[in-house]
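Excluded from the complex is one protein chain; the other protein chains are retained at their positions.
After this line comes subunit A, so read on.
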Amino acid sequence: MGGVSTPHVLLGLLAGGSRHGYDLKRAHDERLPRARPLAFGQVYATLGRLQRDGLVTAAGQDRAAGPDRTAYALTGQGRATLDEWLSTVEPPMPYVASTLFTKVVVALLVADVDRARSYLTAQRAAHSARLRELTRVKADPAATLSDVVAADFAIAHLDADLRWLRATLDRVADWHREVHP
């Protein structure tokens, strides 16, 4: 599964009508509350590429607000691209490409089992702390459903990682023997 596809998110945000770059950034951060906030520069750079590819078009300027206040609208081709992306099923984890996993493999290659174990232990503590932090966000009576759903996504993945970290801690000595027969 890939990371966040900013071009498609912007296309989606434009599906309801034209918007300025500034509005798009705000709408992005509101709809994806736990995502990395989008930088303005990234919004304008992405809009520039989408315009070049004919997926969005400039739809007038708010002159009073200065040259950066260009509004963008979705084109027919942009709409088709968005629809295609929404109907495409993401390949479920085609590669095991987590830094967590890779780091343990490299630790076993270059160091002894204690090095791998101490990394796993420290990572487990960091994951647990983050899991608690997100659980507090979610359990807050003031949390919106957007907050809860976003926190749940992260919690489910941290939970899976924690299970893997725990199981790997149990197996790391055997694994080391397999790597260094």
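Here are some notes:
Rule of thumb we're sticking to: a contact is a pair of C-beta atoms (placed from the backbone, for glycine too) under 8 Å apart; a residue touches a chain by one contact, two chains touch by 3 or more; residues count from 1.
In the analysis below, contacts and distances are computed from a predicted model.
Of the names listed as "Chemotaxis protein CheA", "Glutamine transport system permease protein GlnP", "ABC transporter ATP-binding protein" or "VC_2705 family sodium/solute symporter", the one that matches the UniProt record for the absent chain is "ABC transporter ATP-binding protein". Of the listed residues A:29, A:84 or A:159, the one in contact with the hidden chain in the full complex is A:159.
Checked against the full complex, the candidates A:53, A:133 or A:174 give a single residue touching the omitted chain, namely A:133. Taking the complete complex into account, A:141 is the one of A:16, A:76 or A:141 that touches the chain left out.
Mapped onto subunit A, the footprint of the missing chain covers residues 117, 121, 124-125, 128-136, 138-139, 141, 155-156, 158-159, 162-163, 166, 169.
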